[in-house]
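Omission of a single protein chain aside, the complex is shown with its protein chains in their original locations.
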Amino acid sequence: MSTPVTVSPTADVEESPFRRFLVQFRENRLAMAGLILMILLAIPAVAAPWIAPQNPYDIGSLDILDSQMPPGSVADVSGITYWLGTDSQARDVLSAVLYGMRTSLLVAFLSVTVSLLIGSTVGLCAAYFGGWLDALLMRIVDIQLSFPAILVALVMLSVLGQGLDKVIIALIVVQWAYFARTVRGTALVERNREYVLAARCLSLGWRRIIARHLLPNCLPPLIVIATIDLANAIALEATLSFLGVGVPVTQPSLGMLIANGFEFMLSGQYWISFFPGIALALAIVGINLVGDHLRDILNPRNAQ
Amino acid sequence: MNFVKTRLAASAAFLLMGALSLSAADLKIGVKSEPSSLDPQFHVLVPNMQVTFAMFDPLVMMDPKLVPQPALAASWKATSDTVWEFSLRKDAKFSDGSPLTADDVVFTFDRIPKVPNSPTAFTLFTRQIAKVEAADAHTVRITTKQPYPLLVTDIANLPILSKAAASGPAPEGKTTVEFNRGEGLVGTGPFKFVSWQKGADLVLERNPNYWGKPAAWDKVIYRPMTNPAARAAALLSGDIDMMEDPPTTDLEQFKTNPKLSVAEAPGTRIVYIALDQKGEPSPGIPGQGNKNPLMDKRVREALSLAIDRKAIAERVMGGVAVATGDLLPEPMFGAVKARQAAPAVDTAKAKALLAEAGYPNGFQITLGTPNGRYVNDARVAQTIAAMWTRAGVKAEVAAAAPPVFFKSRDNFEYSAYLAAWGNSTGEMSTTLRSLVGTREPSKGSGTSNGGRYSNPELDALLDKASATMDDKARKELLQKADEMVLSDYGIIPVHFEVPVWALRKGLSYAARADQYTLPQDVTSAK
Partner (left out) sequence: MRKKDRQVPVFIINRLFQAIGVILVMSVLVFVGLYLIGDPTSMLVSPEATEIERQALRKALGLDQSIWVQYLTFLGNAVHGDFGRSFLTGQPALQLIVERMPATVELVVVAMTFSVVVGVPLGILAGLRPKAPSSKAIMTGSILGFSLPNFWIGLMLIMLFAVYLGILPASARGETVNVGPVALSILTLDGWRHLALPALTLGLAKAALIIRVTRAATREVLPMDYIKFARAKGLRPSRILNVHLLKNILIPIVTVAGLEFGQAIAFAVVTESVFSWPGMGKLLIDSIITLDRPVVVAYLVMMVFFLVILNLVIDILYMAIDPSAREKVRD
């Protein structure tokens, strides 16, 4: 993360804002716990191919005779211990959770990154150029935000069909507007400050003004929104997959794993749904704790 | 607060009253889905048919094993190759008390082609019929367009309406919308209509004018519950008395539960794998240049040998499937005895055959499957893909929502796909003609033959069988045709889905092979 290189009048000259940020962040134990949780979940998810006991996508390695075993069972042939049991396909639930987390994080991360890029571009352009462009873009944003995210995503997926790429597209469509509105709001304030007006008088290129002056000031709210949106994206993807319109069954995310296990839950085979569910909840809560605290310290209104 | 309390008390009292009235002989059935319409001639679909047959009788009714039995027609005979005479029961009355006459039957057949917007029209069962006439008040004469041995099984799907009740100003008489409101629902069946709340309960009550043995139930309630686990929970808690399709995962538990009983019928729905045999190349097999390995019979045999059908039936299907090597179960017309048992899995031999055919390292293939159309469909496909992969054919599963799957299948985008076929006639001819007959959609041949297997010899045999009125000769022709396809591995049977019901203890159900849930066949042990 780069330090904002601005001459923003609010910047504290004595202490780097980043250091102050770190100190403030560490003060909140809950947020630290969330951060640690995030890291603890992200590392194994990213490293899943190397640390998972089994590759759940390598279907040749699955032995149907090992299906629906309770946690702690030992495989007949290979002798692996299924610490969290197996599902109906004889997939090791622990491995499936690790890979599923990977899929969920991938979808969330990609969709948030792209939405952030699109959203901030739109927001900055709207704020800088104003006029009819601003009116048009913000009208679109407002209309979109007045519809529930789940509905927009459902429409997109019913139109696009299933697939990992399609879920990502649907999530981008849902999320970009939040970024656009936030960035525009912040940038609008900055745009009217003297230093920007001065820069414009010097007829510096608009690209330069946006990149050097407007964007850095929009970073704090962007970081907050991106963090919280990461959690929202994970939750929304899981919901869509649970409803059967998200990722394909052969590429299970956490939501899909939970959906697959739902049927078995009422017959007492709780582990197929329960463990992916716990992983999902921990990921979302962890990210939200961090995001919530970030909002508190990065929001200038709360800073005093 | 007080208001809430009174209200709660009132509703509790209300419930108590409800509970008292329910203690009479009521049957609550948790069904997979509600009918798409109450019009008995709107949609050929299991949820519709099973409700219809509780209120209406056909001329000839299939028994639970799909053998035709007299219903409204006490007897019938073919007076020539194309003319049949059905004598109606003289004691049959409609639920409004009026007697059944041949005019009602003629009206019923007349209305079928006039019902608009039908998703699957009942003309499916009348396309061989040239005319239907009343010979006298209690005799119906049906003339077919050509010699047609399956007439009796076809008309077993046609419930007889009351001309008086189902007439109306529209060309078809009472419209589908009117039927859905409960109008014109006057039949000769054991139950009659009371009310229907869409998405919730459909209620019937005993028909006092029924000509047969009076039904055991005062009231029957069909409650749609799509989620199998939810149906199971409702049965366990006593909310319902009977459920369709208990989740395969719960079946073991249900069988040992002293509060429940389970009824299984012989399955007729065959789950199979179709293989692309149209020509070369095949869309789902990359890396083989222009070659389609599936054109080689040895490869097809290897793919069949690699499947452990017993393990699938037991583990994936929870025992509600019968592993098989045939397309129709044994007592039915045209099934081959020697093919009934599932071929044993033999991965070593499969590998050897692949090597012999020139694929010592196997090849890659995509196996298509619908997700949510058949029992555990995607799971079965994933397991088969795993088994193929173990035999060296690296398989990947492409699972899609059913309408998407069928579109891809009809566009021939799959090299291999899993699907199922429900036989409602009890005869091999319909199965073979649809699944492996040379694809000629205008003739109704090969309509589900997405692998485009084509064998002129087989087509000739089927044509010959369909014009053969003698049962024994026809049976032999069909067995020969069946054997021909299976020894060519033109299609790979996997298992029969076994229709299952779970009931509370003390109830028993004459489980039907056609998967219909008929309340008149549910009996109480007392």
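A and B label the chains in the order they appear, each numbered from 1.
Throughout what follows, contacts are C-beta pairs under 8 Å (C-beta built on N, C-alpha and C of every residue); 3 or more make two chains touch, one makes a residue touch a chain.
Everything numeric in this text was worked out from a predicted model, so none of it was measured.
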>> I'd like the shown chains that the missing chain touches, ordered by label.
In response: A, B
>> In the whole complex, not just what's shown, which of B:N209, B:N257, B:S434 or B:N455 touches the removed chain?
In response: B:S434
> Of B:A134, B:A170, B:M295 or B:A401, which sits in contact with the chain we cannot see?
Replying inline: B:A401
> Of the residues listed, A:I150, A:A198 or A:A211, which one is in contact with the missing chain?
Replying inline: A:I150
> Where does chain A touch the missing chain, residue by residue?
Replying inline: 30, 135, 139, 142-143, 146-148, 150-151, 154-155, 157-161, 231-232, 235-236, 238-239, 242-245, 255, 258, 262, 265-266, 268, 270, 273-274, 277, 280-281, 284-285, 288-289, 292
> If the missing chain were put back, which residues of chain B would it touch?
Replying inline: 8, 11-12, 14-15, 18, 36-37, 42-44, 116-121, 123-124, 127, 176-177, 180, 197-200, 223-227, 229-230, 233-234, 237, 239, 372, 401-404, 406-407, 410, 421, 430, 434, 441-444, 447-448
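Going forward, only the chains that are shown with their structure count from here on.
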> Inside the complex, what are the residues of chain B that reach chain A?
Replying inline: 227-230, 232-233, 247, 249-250, 253, 308, 311-312, 315-316, 371-372, 376, 378-379, 382-383, 385-387, 389-390, 394-401, 404
>> Going by the contact rule set out above, which residues of chain A touch chain B in the complex?
In response: 59-60, 62, 64-65, 67-68, 88-89, 161-162, 244, 248-250, 262-269
